[in-house]
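Shown here: the complex without one of its protein chains, the others still in place.
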Amino acid sequence: MALKTPGEFKESLRDGRVVYLNGEKIDDVTTHPQMKIAVETAAFDYEMAEMPEYYDLAVVEDEKTKEPFSRYFHRPKNAEDLLKRHELMLTASRLNYTTTPFAREMIDSFNGCVVTAHTMGNKEYIERTDAYLEYLKKNDLSLAGAITDVKGDRSLRPSDPKQSHPDFYVRVVDKNKDGIVVRGSKMHITGSPYLNELLVMPSRNMTEGDVDYAVAFATPVNAKGIIQIAHPFDWHRGSADFPLDVPVRSHTDAMIIFDDVFVPWERVFLCGEWEHAAMTVYNFAYMHRHTAVTYHIAWVELIVGLATAMAEYNGASRAANIREQMTELIYYLNTMKSLARASCMDCVMHGGIAIPNPVTANVAKYFYANNYHNVVKIVEDICGGILTTAPTYADWQNEETGKLMEKYLIGRADASAEARLRILQALRHYPCLGTELDVNNIHAEGSLMAARLTIYSEARKDLKLYKTLAEVLSGVTKMSQEEYFGLVRELGELGKA
Amino acid sequence: MALKTPGEFKESLRDGRVVYLNGEKIDDVTTHPQMKIAVETAAFDYEMAEMPEYYDLAVVEDEKTKEPFSRYFHRPKNAEDLLKRHELMLTASRLNYTTTPFAREMIDSFNGCVVTAHTMGNKEYIERTDAYLEYLKKNDLSLAGAITDVKGDRSLRPSDPKQSHPDFYVRVVDKNKDGIVVRGSKMHITGSPYLNELLVMPSRNMTEGDVDYAVAFATPVNAKGIIQIAHPFDWHRGSADFPLDVPVRSHTDAMIIFDDVFVPWERVFLCGEWEHAAMTVYNFAYMHRHTAVTYHIAWVELIVGLATAMAEYNGASRAANIREQMTELIYYLNTMKSLARASCMDCVMHGGIAIPNPVTANVAKYFYANNYHNVVKIVEDICGGILTTAPTYADWQNEETGKLMEKYLIGRADASAEARLRILQALRHYPCLGTELDVNNIHAEGSLMAARLTIYSEARKDLKLYKTLAEVLSGVTKMSQEEYFGLVRELGELGKA
Amino acid sequence: MALKTPGEFKESLRDGRVVYLNGEKIDDVTTHPQMKIAVETAAFDYEMAEMPEYYDLAVVEDEKTKEPFSRYFHRPKNAEDLLKRHELMLTASRLNYTTTPFAREMIDSFNGCVVTAHTMGNKEYIERTDAYLEYLKKNDLSLAGAITDVKGDRSLRPSDPKQSHPDFYVRVVDKNKDGIVVRGSKMHITGSPYLNELLVMPSRNMTEGDVDYAVAFATPVNAKGIIQIAHPFDWHRGSADFPLDVPVRSHTDAMIIFDDVFVPWERVFLCGEWEHAAMTVYNFAYMHRHTAVTYHIAWVELIVGLATAMAEYNGASRAANIREQMTELIYYLNTMKSLARASCMDCVMHGGIAIPNPVTANVAKYFYANNYHNVVKIVEDICGGILTTAPTYADWQNEETGKLMEKYLIGRADASAEARLRILQALRHYPCLGTELDVNNIHAEGSLMAARLTIYSEARKDLKLYKTLAEVLSGVTKMSQEEYFGLVRELGELGKA
Partner (left out) sequence: MALKTPGEFKESLRDGRVVYLNGEKIDDVTTHPQMKIAVETAAFDYEMAEMPEYYDLAVVEDEKTKEPFSRYFHRPKNAEDLLKRHELMLTASRLNYTTTPFAREMIDSFNGCVVTAHTMGNKEYIERTDAYLEYLKKNDLSLAGAITDVKGDRSLRPSDPKQSHPDFYVRVVDKNKDGIVVRGSKMHITGSPYLNELLVMPSRNMTEGDVDYAVAFATPVNAKGIIQIAHPFDWHRGSADFPLDVPVRSHTDAMIIFDDVFVPWERVFLCGEWEHAAMTVYNFAYMHRHTAVTYHIAWVELIVGLATAMAEYNGASRAANIREQMTELIYYLNTMKSLARASCMDCVMHGGIAIPNPVTANVAKYFYANNYHNVVKIVEDICGGILTTAPTYADWQNEETGKLMEKYLIGRADASAEARLRILQALRHYPCLGTELDVNNIHAEGSLMAARLTIYSEARKDLKLYKTLAEVLSGVTKMSQEEYFGLVRELGELGKA
C-alpha cells in the first residue's frame, strides 16, 4: 500500500483505453494536446497528498498498519469526518485554481453500493465491497461514477417493449460462473477518460420486469468492450485570448458504451435485486449532492471576485445598485457555504457510514442550482455589454487597434485596459458564464426536481411531527401538557446526527 | 442571587408603570384581560427554569459562587455557548406553544453596549455594564430593548433644524452630577409593558451635530416620565372562534415616550460619543438577527404543520403540485434552521463576546424575511378559498347551519368538518397569516435593507480576497504558486471563529 | 324592459331569501347593519347607469326596440365590445371607491353556458339561454355565479363511493316533466346574499359515472331549499379606527346549500351531458379571469397610492431603495393593465361570443395573483413596523396619549401624525393587506394552477408551431423557403382575433 505520485498516476492512464474525441481515437490521453489538460486537473489530487501542509487533510493512516491512503477511501463515521472531507474537497478545488480534481470524489458512488449492501444485509456484497475498498487503497486508484443511462423514451420503463431497443439502460445480457456480461450506455460521465476505475450503478427505480437492469459493478476503464466518446472542451481558449501564466484546469466527460463488457463476480455489487436499485442511486445522491455544493463554492468565490474586480475597475463599486448586487452575490455564496457545512454537522448514519443530512444536502444543491442563473444575470449586469463586445487579444496585438484599445478601454484611473479585458476574458472562460456551467449546475447530481423530490421524501418524518404540532395547537387533537412537551422533544431531535 | 418563580416575576410587574391600551390606562398588567396573555407568554421563561429537564439549558451556575442564573445573562465565549443559547430560545418557543417568551432575549441590546464599551476601551462603561449585568443576574430580571426612534423626516438627521421639533430621536436634554435627563420616543418595543427593565440605545449612525442623541442607558420601565402606549393584540380571537384547550400565547409592543426621564450615571452606557452610536446598534443587530431567526423557526414549524394537515385533510397531499409546494416549505424551514446554526458555528469575537457570524446571521434574517411572503402564498394556495370564506363557530353552534356544515365541510373521509375548520382558524390566528407576522418578518430586527447592508459591509474582507483570486486567475496580477497557496489559506479562514 | 333604480334593486332583495350570518338568520339584508354595506356596494351598478357621464358606458340600447339595458347583458361581438366592458368594470370599481359593484360581472358564468350550448349545437339549450337573457334584461336583474363545490376528498371523483356521502358536488336527485331537483353545496360565492339570481354550473370535468353531477342552471336565490351561510366581513373597522367621510364599500360571500331545490326545465342549461361539464366551467373561466384582473386594477391603484403617500410622508421617497420599490409597484400595476387590455384586443370567438384571449387572460390572472404577495412585502417594507404597531384612534382621542402621538408621529414637516395614521389604517382596512385579499388573489377565479393549466392547454397550437419552427431551423425538418414563409404567416396569426 503506497500513495502514487502524480507521475505514477499519469503512467497508469496509458493502459489501452478506448477514447474518442471529436471523431478521432486518442492514442495517449496524457499527451493528447487537449486531454492532457484534464489529466493535469485530476493529477492535482495526487499532488496535494505530497504537500506537507495538506498531508493531514488529504491522507489518512491505517489504524493498524499505519500505511497512508487517500482520505476519500476513509469511510466517514461522524460529523467531524464529513467536515474534514468537505474541507479537503474545497481546499483542493481552491488550490487547483478553483477546479476540483475530481479524481476520487466519485467514491460517493461506491459508498452508495456499500450502504446498500449493508442495508440489504447481503454478506457477499459486504465482503466484495470491503475487498474492493482495500484494492482502491492499496493501488491508490482514481475512479469515476457512471450513473445516468441514455434512457430512450423517458415515459417508458427500461424493459418496456415499446422502447426502440432494450439497451437504453445498462443491463446484464449474460452470466456465467466467473461473472456477468453487460451492455448499454451511460452519459455525462465526468472524468472517465482519464481516471482508473468506473463504478457503474442504476440511475432509477426498477420494477420486477426490469430485473436485468438492476446491476451495479466496478470495472477498470480499459476493460474490453468499453468505448468512450469524450466531449470537446476548453474550446473557448485560443489565439484571440490573452495568454495566462496560470495553469489551465478543466474537466470533460464522456458517453460510455458497454459493448458486452465482462465483469467478474468479485466486482459485482448488485445483480437482479431490483427492489434495491433506487436505494443504491439514492444513497449515492445523498452524498454526492454535498460533494457538488462543496466544489462549486470555489467557482462561485471566483465569480464573486471577478464581479468585484469589474465593479471596482469601472469605478462603479460605490453605486447603490452595484452594492445591492454585490450583496446578492455574497448572500448566495455564504448560504451555499453554510448549507454545505450544516449538512455535515447534521449527518445521519446509513449502513455504518456517516452521510450528509439528506434534507440539508439536497436543500444545498437545490439552492445553488436554482439560484445560479440569477447570479449569472447579476454578474452580466455588473460587467456591462463589454462582456460580449470586447475586442480580442488579436486586436490588442495589432499596433493600430491595440493603441486605441489601450487608450479607450481604461476604467478607473488605476484600472488599465488590459486588466479589464483580462477580467472579462476570465468571466467568459473559467468557465464561469456560458453553457457548460449553466447546464452543469442544473443537471450534474440530478435535476432540480431530483433534489426537490429527495427533500420531500426525506422530510416525511418532519412533516408528520409538524402536522401533529398543528393539530394540537389548533385543537384538533387533544394532548396533555406532558405529551406536548414530549412532542417538543421530538421536534428538537429532528434531523440531528 | 436567586431565580425568580413565575409568580414572583408577575408580582414584579405591579410597580406603578404607566401603560395605555386602546385609549385607557391599565391598572395592573398582570390582571388586565388582554395584557395578562402577554404576561403569561413572557412568564414561561421563568417556568422553564423550573422544569428539571431543561434546567441545564435554561440555567447557568456561577463558576465561583455556584449560584444559578439565567443562561441569557451568561456572556457567550464560543460557538458552543451560542449553540446552547440557540437551543434554549428555540426549545422555549416550542414549549411555549410556538411563541418565544421574549423575557430576556433582548439582552442582545445590552450586549451591544458591552461590546461597544470594550471596543472603545472605556473603563467606566465597562465597569458600569459589568455592574448592571450583576444586577440583572442577582434580581433575575426581564428586559426589553428600545431601539427604533420615531424619526420624523427620514431624510433629515436627528439634529437637523428642518425637523418639525428636536425630539424625534431620544436625546439628552439635561445632565447633572447624578445622571442625565432624556426626552424622545421609541416605537415597536416588544414586551416593554410587561417586562422589568428597558435598555435604550441609538437607532442609527450620528454625526458631530447629533452629539446629544448619542445616548444608551438602562432604566426600569416604571421610571418617572415613561409613558407606554401599547398596541391592542389578540383581537382576532372571539365568539366566532372554536374554543381551544391550548393556552393562548401572544406578545404585544408599545410606543414609549420618554417625558424627561432621569437616568443615573451608573446606568448610562453611551453619552455623547457620537462616533460609536452606529457601532452600538450594529453590535446589537448582529446578535439579534440570529435571535430572531431562531424563534421564527418555531412559528414556521407550525405553519408547515398546518399546511401539511390541510393538504392531507383535503385528500390532496399526493397531488404533484401539492408535493411541490410542501417541498418549498421544507426547503424554506430547513434553510432557516441550517443558517441559524451555521451562524453560531462560525461565530466571531467582539469585545470578548462570541457573536453569531455577522454575515451568516444577516443572511439568515434576510433569507427568512425575504421569502416569508412566498410561504404565505403557498400556504394560502394549499388551503384554498375556504381559508377566508369558512363559516364561523357561531354558525357551527346554530343547529340548522351547524348540521349542514358538519355534512358538507368534511374533507377526506377521516377529516371531519370540525378538524378542517380548526386548522383554518389556527392559520388565521396564531398569527401565522395576516398583517402582524408579515410586518414583523420584514421589520423586526431592522428592514430587509438593513440586513443587506450589513451583509455587504461585513463581507468587505471576503470581497477583497475574492477579487485578488480573480485578478490572479485572470492574469491581471502575477503570483507565485507559493503566494497563490497562501491566498488559498486565507480563503479557507474566511468567516471562521 | 326598464332599468331599475338603486332603490328598486334594494327592494328586490326583500324576497324571503334565507341568509345566515354569524349564527343568526338575517331578516332583511338591506337593513342589516353589516349586510347593508354589501348591498350598497352592489347597488352602485344601478347608480352608475343613472350618471349621465357614464350612461353610454353602462347602458346599451336594443337595436330594434331602443330600450336600454345593462351593458353586461350585451353579448360581446368583437374586441371593441370587450374593451368597453373592461372600461365599464374598471371605471365602476374606481367610482365605487375602488370596489367592484359585482352585481352582474358574473354574467360570465351564464355566458359560459351560452357558449357551451352553441358549441354543443343544442337547440333547446340555445333557446333557453336566449330566453333567460331576455328575462335578465327585461327585469334588470343582478346575478351571482355558483361554481366551486365543497368537494369532500379532492382525490376522488364526485360519484366515487369512497366519498363520505354523494353530495359533495351539486347533483340532480330527481327529475320530472316540470324540472329537476338538485342537492349539494357551493362555496365562496361572492354576492349571492344580496343579488337576485344564481347561475350554477359544474366546477370540474366529469366522467360517465358522474352523469348526475353534470348540471347547470339558473335560479332565483330565494328559491325554496336554498340556504346561505354568509361570511362575516368588515370586522376590521371599529371604535379603534379614525372615522371616515368616504362611504364604506365591501363584499362578502356565502356557502350555499341546495337542500333539494326545484329548478324548472327552462332554467336548466346542462343536465347529464358530462362530456361538456369541463367545457362549461372552462368557458366561464376564460371570461372571468379577465373580469377579475380588471377590477383588481382599481385595488392595486389604491395600494400604490397608499405606498406613495407613506413614502413621501416619511420623507423617504427620494431614497434609492424606496424608488426601486416604487418602480416595482408601477411595473406590477402597468403589466396588469396592459395584459388586461391585450386580452381584449386579441379576443377569440367562441359560440358567437367574443371572449378575451384565453392565453392572455390567464397570463394576466396568473401574473397578478402570483406576484401579489411580493407587492404586499414591498408595501410593508416601505411603511415600516408602524403599519402594525401604530397606536389606535382610541389612543388618539385620549387627551394625554393623543397629544403625545400628535407630537411624535409626525413625519416630514408637512405630514401630520393624523395623516400618517390614516394612511396606515387604510392599508390595513381596504382590505389591501391581510388575509382576505391575499386569499382572494390566489383563489378567486381558480387557483394559480388552474390559470397555469389553462395557459398550457390553450397554447397547444402555439407550441406546435414553435416546435415546427425549431425543427426547421435546427435542420431536423427540411422546408422550402416558400413553406418557411408560410410558417411565418401562421406564426403571425397566432392568438389574434
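Letters are used for the chains, namely A, B and C, taken in the order the chains are written, and counting of residues starts over at 1 for each.
Assume a contact is a pair of C-beta atoms (placed from the backbone, for glycine too) under 8 Å apart; a residue touches a chain by one contact, two chains touch by 3 or more.
The model shown is predicted, which means the values in this text are computed figures rather than measured ones.
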Touching residue (missing chain; options A:Val181, A:Ala240, A:Ala278 or A:Val348): A:Ala240
Residue touching the undisplayed chain, where the options are A:Ser70, A:Thr100 or A:Ser185: A:Ser185
Contacting the left-out chain in the complete assembly, out of C:Val359, C:Ile378 or C:Ala394: C:Val359
Residue among C:Arg157, C:Arg204, C:Arg323 or C:Lys407 touching the omitted chain: C:Arg323
Where the unshown chain meets chain B, residue by residue: 320-321, 324
Missing-chain contacts mapped onto chain C: 51, 53, 87, 90-91, 94-95, 97-98, 242-246, 301-302, 304-306, 308-309, 312, 323-324, 326-327, 330-331, 333-335, 337-339, 341-343, 345-346, 359-360, 363, 366-367, 418-419, 422-423, 425-426, 430, 452-453, 455-456, 459, 462-476, 478, 485, 488, 491-492, 495
Absent-chain interface as seen on chain A, which is shown: 20, 22-24, 148, 150-156, 162-165, 167-168, 185, 187-188, 227, 229, 231-232, 240, 253, 255, 257, 259, 314-316, 318-319, 321, 370, 372-374, 376-377, 380-381, 383-392, 394-398, 400-401, 404-405, 407-413, 428, 433-436, 438-440, 442-444, 447-449
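The criterion applied here is as follows: only the chains that are shown with their structure count from here on.
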Between chain C and chain B, distance of the C-alpha-averaged centres to the nearest whole Å: 39
Chain centre separation (chain A, chain C; CA means) in Å: 50
Numbers and ranges of chain C residues touching at least 2 other chains: 321
